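Excluded from the complex is one protein chain; the other protein chains are retained at their positions.
Going by the order they are written in, the chains are A, B and C; count residues from 1 in each one.
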Amino acid sequence: MLSPSEIVFKMYDNDAYSRWLGIVIDKVELGTVELSLEVRSEMLNGFQVLHGGISYALADSAFAFASNSLGYQAVSIETSISHLRKVEKGEVLRAYAQKLSSGRSIGVYEVQVYSGQSLVASFRGTVAISKRIWD
Amino acid sequence: MLSPSEIVFKMYDNDAYSRWLGIVIDKVELGTVELSLEVRSEMLNGFQVLHGGISYALADSAFAFASNSLGYQAVSIETSISHLRKVEKGEVLRAYAQKLSSGRSIGVYEVQVYSGQSLVASFRGTVAISKRIWD
Amino acid sequence: MLSPSEIVFKMYDNDAYSRWLGIVIDKVELGTVELSLEVRSEMLNGFQVLHGGISYALADSAFAFASNSLGYQAVSIETSISHLRKVEKGEVLRAYAQKLSSGRSIGVYEVQVYSGQSLVASFRGTVAISKRIWD
Partner (left out) sequence: MLSPSEIVFKMYDNDAYSRWLGIVIDKVELGTVELSLEVRSEMLNGFQVLHGGISYALADSAFAFASNSLGYQAVSIETSISHLRKVEKGEVLRAYAQKLSSGRSIGVYEVQVYSGQSLVASFRGTVAISKRIWD
């Protein structure tokens, strides 16, 4: 079985979309991941603020990495996100994913997304955990 | 006040991220929008299937367009999505957004995302509706 | 293995809280359940309208019955509900649960709650499906 960091970097290396987003992996521990990205102009929506799909994607990547870091391959089945305020071009978002619970087949994680000290989104996600070990 | 189609095309023209996604606007009626996109290799995650952030973004754009089509500027505040099955490169996703309810300040929409006849994601979103008219 | 109706009536017979709610089972088919209840004064909240916990409970029972009707014991792991309008004492609520998808270990259902022709709540839920057969 790979270590949490080995799993997350292996996932990231093969994850074209997280790389397109410019996601940086800031910290990995068992069940906990911190990521960041800088908001670029191609990420804006019709109101010239960050498209909700980008803050979701950042949170979703953090959630996927954190839930897989436990050693078994896990896929997202249900997620929700509150968008708490607008985000502008040039802001740097940081996502903190942590485990709320994890059993044999189901795991639940929470991700908070910050810009500086300001909470911009709150996310919760559920994964289905397979029997396939990361190796 | 602009028509539903005028609002949606105006939003889309200024929406760099929906354009990066390659979203096509297939239909616009008052409170109802249909969009599609083709899954490209830069949209895949570490499992070589579609990143959840892309199906979310498609649904979220459909939701934003449908809720703004009523004539008042509206912003997403809370959304949830169930990912019902994996999506592969080359599949064409179609998102159908429709209004569940809309009052003076709050609107709720549902978006179903299909690949062919197969439902791949179910999304629900809530918008805060402003007093600013689209013109 | 019991039939869908046998499963739902067996669950209901042992379900003290659904009986306290006064839930009536109006229809059972494989993966689909319709329930109703009449709003009583002990179900109201501090605004003298229906407490959100009651419309949730009605939807949650419909979801539980529909997901178990497939023959395997299943438990709710994640649910969300939009409250679309106030409900008053004396209104009769009807909940329609239907399957969106169901695999070996995960099922997703949608429940719409109506009062007359008016949609009062929209609910989506995810179950973990066990290997235990209803018999």
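Everything that follows uses one rule, which is that a residue touches a chain if its C-beta (ideal position, glycine included) is under 8 Å from a C-beta of that chain, and two chains touch if they have at least 3 such contacts.
Bear in mind that the values here come from a model prediction, so they are computed numbers and not experimental data.
Chemist: Using the definition of touch stated at the top, determine which of A:Asn45, A:Ser80 or A:Ser115 touches the missing chain.
Modeler: Only one of A:Asn45, A:Ser80 or A:Ser115 touches the chain omitted from view, namely A:Ser80.
Chemist: For the chain left out of this view, which of C:Ser36, C:Thr79 or C:Ser102 touches it?
Modeler: Hidden-chain contact among the options goes to C:Thr79.
Chemist: For subunit C, which positions touch the chain that isn't shown here?
Modeler: Those residues of subunit C that touch the unshown chain are 10-18, 20-21, 41-48, 51-54, 56-58, 60-61, 64, 73, 75-83, 86.
Chemist: On subunit B, where is the contact patch with the chain that was removed from view?
Modeler: Touching the chain left out of view, subunit B contributes residues 77-78, 80, 105-106, 108, 126, 128.
Chemist: Touching the absent chain: which residues on subunit A qualify?
Modeler: Contacting residues on subunit A, toward the hidden partner: 80, 82, 84-85, 100-101, 108, 110, 119, 122, 124, 126.
Note that in this section only the chains that are shown with their structure count from here on.
Chemist: For subunit A and subunit C, what's the span in angstrom between their mean Cα positions?
Modeler: 32
Chemist: Whole-Å distance, subunit A centre to subunit B centre, using C-alpha means?
Modeler: That pair's centroid distance is 21 Å.
Chemist: Would you pick out the residues of subunit C that each touch at least 2 other chains?
Modeler: Expected reply: 80, 108, 126.
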